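Before any comments, here is the structure.
Every protein chain of the complex appears in place save one, which is left out.
This part shows subunit A:
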Amino acid sequence: MTTISTPKQSGGRKAGRRSPLASVALIAIGLLFTGGAYAAFSTSTASAETTAASQQTVGEGQKLFAANCATCHGLAAEGTGSGPSLIGVGAASVDFQVGTGRMPMQLNGPQAEKKAVQFTEEQTAALAAYVASLAPGPALPDASLLDGEGDAANGAELFRINCAMCHNVAGAGGALTQGKYAPALAGVTEKHIYEAMVTGPQNMPVFNDMNISPESKRDIITYLKYLDTNPSPGGFALGALGPVSEGLFLWIFGLGSIVALTVWITAKSN
């Protein structure tokens, strides 16, 4: 970061060379430069490789994009009549949409359906790197936010307040207008949950870091993973859909089996 900020500041310096603040700025730049150089020195070899590799990845991503996405999103990801612009959506958005199989979209409908993933992890990463290189946007989340070791109680409360109205308290999903829906959350990976929150895919609102802090997002993920790994203490959950599935079960299986038994009891033994 420091290496990038230096040329920016030097650009500003040209305009105000005679300003009384010039000396202050000069000292600041000097400090930044030495600090930056020191930091760069310690990791220079590693970062040089990454830059080269990422440059190659971006190129690869661009090719993949041109072949698979450009029809709808435009050759420069500027968007067309059939797909939105992807400039500024960030790597997180691409990783979510492509990583869950929603993109490339199979057919037009109320919303893009989850399906079998179409790209390998490397290809997805390349696409994400390419889109991220177009303009800054939400980046892939840090692994420390995805460990599921947060506060499940806080996560559960935040989930009930912010997510349950569409996704159901147990993450079983729910209906939206015009055939759209909030999908069930069981089995969704930590990374995709996080990315969905920061990018707001399909009809979902964006929960940026001002709404829900990264730590709180970690708590929400912790809660959802708790639900995934701890089956309902009461037995089979019947889809966790609430009273509708309970009522259906009672009428069909509960009362159904009892009626069958009444027939058996009153059947003539002779």
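Quick note on the criterion: a residue touches a chain if its C-beta (ideal position, glycine included) is under 8 Å from a C-beta of that chain, and two chains touch if they have at least 3 such contacts; residues count from 1.
The rule we apply is simple: contacts and distances are computed from a predicted model.
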item	value
Complex member absent from the view - protein name from UniProt, among "CoA-transferase", "Succinate dehydrogenase iron-sulfur subunit", "Cytochrome bc1 complex cytochrome b subunit" or "Leucine/isoleucine/valine transporter permease subunit"	"Cytochrome bc1 complex cytochrome b subunit"
Selected from A:Ala112, A:Ala125 or A:Ala170 as touching the chain missing from the view	A:Ala170
For subunit A, residues in touch with the removed chain	110, 152-153, 155-157, 160-161, 164-170, 172-179, 181-182, 223, 226-227, 232-238, 240-247, 249-251, 253-255, 257-259, 261-263, 265-266, 268
